[in-house]
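Mind having a look at this structure? Questions to follow.
Coming up: chain A.
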Amino acid sequence: MSDSFARLLDVASVALLVTLLAGLVRVWRGPRAEDRMLAGQLFGTTGVAILLVLAVRTGNAALRDVALVLAALAIVTVSTFVGRVGEPPAAREPDDDAR
Partner candidate 1 sequence: MTLLFDVILGLGLLLAAGGALWSRSLFRAVVLFVVFGLLVALAWVRLEAPDVALAEAAIGAGLTGALLFDAVGHLRRTRRDPPDGAA
Partner candidate 2 sequence: MIDAATPLIPLAVVVPLLWAVLTAVRPQVRAAWLVVPGLLAWCTTAALLWSHVRAQGVTQYALGGWAEPLGIGLRADGLAATLTLVTAVIASACALHRLLSPPAEFADHAARWFWPLFFLLGAALDGVWLAADLFNMYVGLELLGLSAVGLVTVAGTTIALAAALRYLLAALLGSLAYLLGVALLYADYGTLALASLANGFTASTTTLVALALITAGLCLKTALFPLHGWLPPAHGAALPPVSALLSALVVKASFVMLLRIWLGPGVSLLVPAVAQGFGVLGAGAIAWGGWQALRHAELKMLVAHSTVAQLGYLFVAVPLLVDASAAARASAWDGVMLQVVAHALAKSAMFLASGALIAAVASYRVDDLAGVSRHMPLALFAFGLSAVSLMGLPPSGGFSAKWMLLQAALASGQWQWVFVLLGGGLLTAGYVFRVFRASFLQGAEDRFTPTPLGWDVVALALAASAILLGVMAVAPLEVLRIGAPPSVGLLLNGAP
Partner candidate 3 sequence: MSAASLPAWVLASSLLPAVLIFLLPESRRRTRTTLNLAAAGLKLVLVAAMSWGVVRNAPHEVRFTMWPGAEFILRGDALACLFAGLSALLWLFTTIYAIGYLEGAPNRSRFFGFFSLCVASTMGIALAGNLLTFLLFYELLTLSTYPLVVHRGTEKALAAGRTYLRYTITGGAALLLGIAVLYSFAGDVEFKETGSLRAVAESQWPLLRVAFGLMIAGLGVKAALVPLHGWLPQAMVAPAPVSALLHAVAVVKAGAFGIVRVVYDVYGIEFARELALLVPLTIAASVTIVWGSLRATQQTDLKRRLAFSTVSQVSYIALGVSLFGPLGTIGGLVHLLHQGIMKVTLFYCAGNYAETLGVHDIRELDGAGRRMPLTSAAFTIGAVGMIGVPPLAGFVSKWYLGLGALEAGHPWVLAVLIASSVLNAAYFLPIVHRLWFRNASAPWPDERSFGRFETSLWFLIPTLATAALTVGAGLFAGMPFSPLQWAMLITRREYLP
């Protein structure tokens, strides 16, 4: 691997990480449960991307498996969300900080 390519991969990974964290804003602000959920899904996808970049960067093939699991994980969380959390309340999330 050439030096410049490695450097490129490093930059890519940092950039992806920053994108990922930017998604936190959406999770925090909502306003609806779906918004949060979808932001979470974005994380999954970006996470897979980061892992793949790192896999190439470090030459560690095991990271691809991790990426695979992360991709599968997205399915689990979405299906739980759809199945269990159900339709959200109309406008805004209530504060469920009741005791």
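Candidate selection criterion: all candidates are chains of the complex that A comes from, given by their letters.
Heads up, the rule we're going with is that contacts are C-beta pairs under 8 Å (C-beta built on N, C-alpha and C of every residue); 3 or more make two chains touch, one makes a residue touch a chain; residues count from 1.
Keep in mind that what you see is a predicted model, and the values were worked out from it rather than measured.
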Answering which of 1, 2 or 3 touches chain A in this complex, the right candidate is 1
Which part of chain A faces candidate 1 closely enough to touch in the complex? 7, 10-11, 13-14, 17-18, 20-21, 24, 27-28, 30, 33, 36-37, 39-40, 43-44, 47, 50-51, 54, 60, 62-63, 65-66, 69-70, 72-73, 76-77, 80-81, 84-86, 93-99
